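The structure appears below as structure tokens.
What you see is the complex with one protein chain gone and the rest in place.
So, chain A:
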Amino acid sequence: MSTESSSTVARVLKPTILILIAIVAISSRLFSIIRFESVIHEFDPWFNYRTTQHLVKNGFYDFWNWFDEKSWYPLGRVVGGTVYPGIMVTSALIHNVLHFFNFPVDIRNVCVFLAPMFSGLTAFSAYLLTKELKDSSAGLLAAAFLGVAPGYISRSVAGSYDNEGIAIFLLVFTFYLWIKAVKTGSAFFGLLTALFYFYMVSAWGGYVFITNLVPLHAFTLLLMGRFSNRLYVSYSTFYAIGTLLSMQIPFVGFQPTRTSEHMAALGVFGLIQLYAFAELVRGYIPPKQFKTLLKGGVAAVAVISAVGLTLLSFSGVIAPFTGRFYSLYDTGYAKIHIPIIASVSEHQPTAWTSFFFDLQMLIFLFPAGVYLCFKELKDEHVFIILYSVFASYFAGVMVRLMLTLTPVVCVSAAIAYSTLLDTYLETSEHVLASTNSAIVATPAPAVIDTPTVAIPEAKAAGKKAAAKAAAAAAAAAKSNEADAKTHAKSISAASGEKKRFPIFNLDSRLLVILQLTWFLFMFAWHCTYVTSGSYSSPSIVLASRQHDGSQMIIDDFREAYYWLRKNTKEDAKVMSWWDYGYQMAGMANVTTLVDNNTWNNTHIATVGKAMSTSEEVSYKVLRQHDVDYVLILFGGVIGYSGDDINKFLWMIRIAEGVYPNDVKETNFFTPRGEYKVDHDATKTMRESLMYKMSYYRFAELYGGGNAVDHVRNARMPAEGPTLSVLEEAYTTENWLVRIYKVKDLDNLGRDLKDSTAFDKGRVRKVSSLKKK
């Protein structure tokens, strides 16, 4: 087969493979749709969905200025200024374009399918990125890996309508554009990088990763003595335009000039200007004077910037790191100072099992890819190395940052994997030709490789040459003369050491290729298994297996929210723990006190206080906040472990942080330091509103005896708690959600406890009279 025809075949095959990868990526994210229905998942997506609905209905300007009085009652929330609007605008745009062409697609379906659609694009950008690093076959592998890797699927299944769904595409694509910009030195690609950076800023708070990684790359290249006009053009374009654009997002505002997270980018921008200026001056001044000038200049700049930075940070112009970011450096910080951050499960550190679960064999091919990057070590490989090291650190600290690690793992593993395939598939002429060209094409870096060939003479000679060359390179890298010398030396050294041979035996080739193919199969099975089993449950509809193996759908959440929507007055205020705020606003359309946007710790603590104190104390709080209903989750009947009693400790802890006099964590523990709900429960525990609401009439369900809480495996007292300031309004089929109505003040001005007791007494009296 001639090379021409094979390249034609490749030209047809590549797009076909890419399209197939996109189809696989999309369809493996549809498990939840097939099993349940097209429904928005979890918590945050419900807020995004609600705002998208608002955007589609009322237009962009109304959305931008939207003050949402239905959340954080009575404070409200300025939605336009406190969201990353990227995902909403994207789906509204798709919706409007489709409607323009008369495709009457419901906005909900646009939202549900947005993340899978973007995963196809992510796979494509992984292809582009890897192509820049190695070649297109590695690119195809990277696309396939990223398309199905569970680490990315976890946040992008159909219905998971969250920022990360589009942000990972933007992350990978921005990095691709940046590498392209550095490689070509074109302002055009720098501009494109800035534009996509802007899109990323508008979509996800994780943009800070780009803001720090790209300058770090530029800085590292400077340190390596690889400053070039290409780098200068691309970085200056990216930083100037990107920063100006990012400041257009109201939620970001002036942060790029004022917070520590963004200072690195600014610093590198300044440094690169100075460096370029020094390079310029060098051309006009004799070397000796330049040296003096350089020394003075460096000292002056260092002093000025040190003093300036200290002054600015002490005067408060530059804000210190925000807690969320700071907890990435000082890992113990959040637990002590910000319990609300520590309480979120996705902010927990990552056990090794999660790495393997999310990436399977990629996780150990990943370091091999990094090793290969070190072997090549062009500018773009430096980027991948930096990305790998920092992303693996961040992923270790926080489970959710697995998401930023996954792309680089896929890219790097694809490089390793495709190099393996290259080595064991290619015919001998190819290997020899490519190695020869590699030797000629790699100048200085090849010097540093120590030889592994066991020919003593060549080794000694090579080492000597290498040492000489390295010394020469270090001494005067800029001088042309020395450069040429180094080059010559390196080639001589390299050709002496690096002799590569083809794989001689067919059985070795077959062994490796077959095994690797088998591992690919295993990887695909693993990904499907993980996606289907762990990452495809919408968490608002639960599925369980009954004894006979048939599936039982538990739809209590929607049942309860629908009840609220249909049976409460329009401006009813419903109190619940913040986890359910977004869902209630989205599905029940009621006013909530707190929600998943945890911007006001005091307000959350107030809700925590109302939940964890006795009825009398709590009633005051409830009345002060005009609460009509209280909603809680209770899993004791069906064994749903994510219920409010299990979250109760966090409520207590957060409440104690603000109201240390009213709530004390120790009072909820038995003397033996246990967290109990049964007979051993402490008095404070038994009197807390949460406990009472959870177990109210629970024992009746079991006919008076042997009431067992299936989550905590606790045998409950036969005599359940009584309620006087609340009355039960609704309890769902499986008791998963319980809604209580807050009683109005008593007509006769009595204490509610007394009036309840009185009512009960009268009922008893009447019944006893009837008996007589």
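In this text, a contact is a pair of C-beta atoms (placed from the backbone, for glycine too) under 8 Å apart; a residue touches a chain by one contact, two chains touch by 3 or more; residues count from 1.
In the analysis below, contacts and distances are computed from a predicted model.
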| Absent chain per UniProt: "Ubiquitin-conjugating enzyme", "Oligosaccharyl transferase subunit ost3/OST6", "Exoribonuclease phosphorolytic domain-containing protein" or "EKC/KEOPS complex subunit BUD32"? | "Oligosaccharyl transferase subunit ost3/OST6"
| query | Of the residues A:7, A:102, A:315 or A:505, which one touches the chain left out of the display? | reply | A:505
| remark: Filtering A:7, A:353 or A:713 for touch with the omitted chain leaves A:353
| note | Considering the complete complex, of A:98, A:397 or A:757, the missing chain is touched by A:397
| request: Pick out which of A:262, A:526 or A:692 touches the chain that's been left out of the picture. | output: A:526
| List the chain A residues touching the unshown chain? | 331-332, 349-357, 361, 363-368, 370-372, 374-375, 377, 385, 388-389, 392-393, 395-397, 416, 419-420, 423-424, 431, 445, 448, 450, 452-453, 470-471, 473-475, 498-505, 507-508, 511-512, 515, 519, 522, 525-526, 529, 665-666, 669, 671-673
